[in-house]
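Only one protein chain is missing; all other protein chains are in place.
Chain naming follows the written order as A, B and C, and within any one chain the residues start at number 1.
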Amino acid sequence: MNSNIPFLNASIAQALDYTAPILFAALGGVMSENAGVVNIALEGMMRFAAFFGVWGSFVSGNAWVGLLWGVGIGIVLGALHAYITVKWAGDQIISGVAINVMAMGMVTYLLESIFRTTGYSPPVAYFGAPASKIHLTFLKGIPILGAFAELTILIWFALILVVVLHFVLYHTVLGLRIRAVGENPHAAETLGINVFKIKWFAVIAGSVLAAFGGLALSLGTLSSFTNSMAMGKGFIGLAAMIFGKWTPFGALGAILIFACAQVLQLFMQGTATGFAKLIPLGFYLSLPYMLTIGALIGVVGKAVGPASDGVPYKKES
Amino acid sequence: MKDVLKRIVFGKREKYWWMNALVPLISILLAFIVGAIFIKITGRSPVVAYKLLFGASGLFPGPYWKSHFAEMLLSSSMYIATGLGFAIAAKGGLFNIGAEGHFIVGGIAAAYLGYAKPFAGLPKFIHLPLIIVGVMLAGGIWGAIAGYLKAKRGIHEVITTIMLNWIALYLIEAWLVTGPMKAAVETGVSGTPYISLSAKLPKIFPPTRLNISIIIILAVTFLVWYLFYKTTFGYEIRTMGHTLIFGMEAPKAAGINVERRTIQTMFIAGAVAALGGAFMILGVLFQYPPIFEGGYGFDGIAVALIGQNEPLGVILAGILIGALRTGATTVQLAHIPKTFPSIIEGFTVAFIALQMLIRYWIMKFVMRKKKSIQSEMGGGAK
Amino acid sequence: APKTEEPVEETIKIGLVTDVGGRGDRSFNDSALRGLETWAGKVQYVKGGGYEPISDAEFNASIPGDLKDKNIQPLGVSAMVLESKDKKDYIPNIATLVEQEECDLVIGVGFMLAGAIGESAEKYPDTKFMLIDAAAVDADGKMIDPPNVVGYLFNEHECGFLVGAVAAYATGTGKVGYIGGMEIPPVLRYEAGYLAGLKTIDPSIVVIGQYTGSFTEPALGKSAAESQISQGCDVLFHAAGATGNGMFQSICERGAPYWGIGVDVDMGLDENLCPPRTLTSSLKHVDYATYLAIKSVVEGTFQSGLVTMTLKDGGVGYAPDHVADALTQDQIDKVEHLREMIIDGIFEVPTDPDDVDSWTPPTGF
Partner (left out) sequence: MKALEVKGIVKQFPGVLANDSINLSINKGEIYAIVGENGAGKSTLMKIIYGLYTPTSGEIFVFDKKVDIKTPHDAIGLKIGMVHQEFMLVARFTVTQNIVLGDEPSKGIVFDYKKALSEVKELSEKFVLKVDPAEKVANLPVGIQQRVEILKILRRGAEILIFDEPTAVLTPEETEDLFKTLMKLKKDGKTIIFISHKLKEVMAIADRIAVLRRGKLQGVVEKGKTSEVELARMVVGRDVVLKIPKAEAKVGGTVVSVRDLMVKSKRGIVGLKGVSFDVRAGEIVGIAGVEGNGQAELVNALIGFTRPVNGTITFDGKELRVITPFNIRKKGMAYIPKDRKMRGLVLPFRSRENIIMGQHTLYPFSKNGVLNSIEIDKFATKKLEEFDVRPRDIHTKARNLSGGNQQKLILAKEMSMEHKFLLASQPTRGLDIGAMEFVYHKLIEEKEKGVAILLISLELSEIMGLSDRILVLYNGEIVGETTPDKTTEEELGLMMLGLKRQKRVAQ
């Protein structure tokens, strides 16, 4: 069975590859929603960042510069979302939808203005190039661990972030305050916590994480921007965040289920013989989504978010 | 008369009732201004862009006005359908991202009932209503799945509606349309067979292809409004809308069957959004093509939000977005990307979200006296 | 419309409506645009809008090797391209091109436009129409043949067959991959041809085939490619539009001994993909078909009806790319022989993947 090890490892690596962008998005959601601000603009932020990352990398020839550009647009969008929802207590859903719609229009507009195409950018320097990957040669050949032998830096970053975010949220003063603001901002305020500051911070930090999700798409796995790049990934990140009960590890678990189902789906489709060959393609393709709902029905049950999630916080007058 | 209008349109008793109308208008205006700045920055002429955009939007008279107008209403009827799909659920406190899925489920149901044998032979006055009912049933059931999982299992509707969108997409496009419902190879048609003549929506504005879809959706919108505000059923949905997301139990304690209403709300939302897909098939494409990405469902969210989740608002917002989209392809004549109107749409929604700020400005303008603003607004800025 | 362009009195104006894929897909739509803009118009699209002329050198470089002998010359037409955001836009876009822009010929790219072209052709009998990949149909879905529409079809299974044969010779592991976008007719024809080609050379070759469900998601293409490679495939072919870009990325990251096979256009020439590891490409000359249709309008020889582009007339084919590096001369000769057999009608390539199992391949390869 030794010959199966490369395949197993490659499959896990692929699942991780698939996981990273969605994980970033979900962590962005975790960050923002733990402070009580719903961010359904994860999708739009990913799209913006995916594009700006490619743009930056294209202009400079350096993927790290692209990364900075992507983070930059993440900050700008986060600030916009925070300005609307925190400063002016605007509806968080509406603000999120606004950013998503703008992402649809503006990015395509810029794509055409800059690259003379409406669909696909040229390839640029990226993190997935063999030379840019993190090589842990000693792991090669070991079952499962071998999957980690050649990952992009962004995947590692996503995985490490899960731990970091968990630590920040549950073991630091800042995390305690963030969660307090998300649970009961009025209580936090009566204790002298600057609710607005915390929310501003969490929203912008969450947006930057979502931006990393976009970057993982355009500069991690691939080396270019395509118009349909983020299509749905941000929303799946949102779903994973809820599935994972608004916690970093929960989100990771949810996405791993989904990513493994995706890889499994491709594998089953490719090797289908006999009866399995008769199963229509649509069932294979929808398998990950059905499994997610199934997992929710079977195991996870009711998810309860931060108590004041989505409620605009207004200072009484 | 004014009072009646006020009461119908704005809900009476608001001291500054006209604000509710003014805020979206100002939002739209601001969006156009910001859009112009954006165009200017990217090196194009806003004047040309808006001339083309509005010239072909169908909103204003001009050459080819008739067909633009028809195209606008065709689009609008679909946007209103998906917009209502979101708004209905929102009224019940549910966050429905599933309009996209309902739209395509409606489309495939319309296509099937439109071409399949036992139905295709029926006379039009039976066939068409039958299709509409079937479409609403199909979309309704697809919506009710999310409602059921929410009510009985507590599974968040955001997850289920997102997942169900994809499931619908793949089952339809990677199974039904390329499998059991595929048109016979000899016909040379890809996608499903074409619907029969009796399934096509009657045209009402020849020679354009405008059809009764706009009339149907206006009637449906009126029914939805009536349902919300005039019936006990709508009353119950609204009690849920104000409590469900906060975990409050007052409606339940008052004997309202919250679980059943949740399912029903999602059913209605799905049924109405599915109409949009049916309009597309029965009035524009006449078959379900192999690939059918529209984005009408997602734009429906924006439509609902611009329309403040109110039926009348959804109609107006649907017309606005329909007009923008109708004018959109024409801006390419000046080599402006066709997605330009999406930018305006996005800014409009953003300014709607910023309505506290806009209200603040208006109040400041009206009162010219900062002191009393805060108490008049009852919260917000400090 | 703004009068930014020169008066249109003498020049012939060609309109083109893309399908929802749009400009920049590196395959189908771009191919049609090359036929119109680069070849017939001798211009290039500039970012920010408008066209600028191109040099003779650029013009010559744009013509692929297998079309060098087709005498492609600029036709002096002006181009007007409208992209569609939605299927509903096809008819209004065509109407704009006919009514407002008064185009002489309107091209619909893709079988998705079959209905729109069919309806418009009846409405505007004085305008000529060209449809790619389909015959026009009317509002009832019946194939029609109006006097002002020419439809171009392509025998994708023929070129798919030849790249299948090349793949069969090139594989070292006896396993090859196939990545499809969605199960639509042209893609299925590619698949059928590819499978038949493989079967002809070596029935024992294992094919791992996957559909990604999308033509626009390179990430899925990459993922499918990785999966196939880890299962031992070393030659991969895709018919998945831009989704296939991901396949090339995967191939490029790994380098030898993996080979990728392009689709529709000669992807071995596309710097943005993976020229060093592009074994061949199955060519479907949408560009040439577009050019031919425009030429017929310019020269007044326009003929309605259906034209099928085949191996025989150079409308489909396979690109030489790295075939000479991977195959022996004997093998290349055999592929060429197969090509001639198809041209001569000695055998027929199946058009449906389901028929390949029961199809009897020619022997001796």
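For the reader, a short list of remarks on this structure follows.
Note that a residue touches a chain if its C-beta (ideal position, glycine included) is under 8 Å from a C-beta of that chain, and two chains touch if they have at least 3 such contacts.
The model shown is predicted, which means the values in this text are computed figures rather than measured ones.
Here the chain not displayed is in touch, across the complete complex, with A, B. Only one residue from B:Phe32, B:Trp65, B:Phe205 or B:Phe233 touches the chain missing from this view: B:Phe233. Here the missing chain is touched by one residue of A:Leu176, A:Met231 or A:Ala295, and it is A:Leu176. For subunit B, the residues touching the chain absent from view are 13, 15, 230-233, 235-236, 238-239, 242-243, 247-257, 371-372, 374-376, 378, 382.
Mapped onto subunit A, contacts with the missing chain fall at residues 171-177, 179-180, 183-184, 186-194, 307, 315-317.
What we mean here is this: only the chains that are shown with their structure count from here on.
If each chain is drawn as a node and touching chains are joined, the picture has every node linked to every other. Chain pairs A-B and A-C differ in how many C-beta pairs are in contact, and the one with more is A-B. Work out the mean CA point of subunit A and of subunit C, and you get 35 Å between them. Computed from the mean C-alpha positions, the centre of subunit A lies at a distance of 28 Å from the centre of subunit B. Annotation for subunit C: residues touching 2 or more other chains are 48, 83, 183, 211, 213.
Across the assembly, subunit B contributes 42-43, 170, 173-174, 178, 295, 338-339 as residues in contact with two or more other chains. Interface of subunit B with subunit A (complex): residues 38, 42-43, 95, 97, 149, 153-156, 158-160, 162-164, 166-167, 169-176, 178-179, 245-247, 295, 298-299, 301-302, 305, 337-350, 352-357, 374-375, 377-382. Looking at the complex, you find that subunit C touches subunit A at residues 21-26, 45-48, 83, 177, 183, 208-211, 213-214, 216-219, 222-224, 226-231, 242, 245-246, 249, 253-254, 272. Residues 1-2, 4, 20, 48-50, 80-89, 91-93, 95-96, 99-101, 111-112, 114-115, 134-135, 137, 139-143, 182-185, 211, 213, 215 of subunit C are the ones that touch subunit B when the two sit in their complex.
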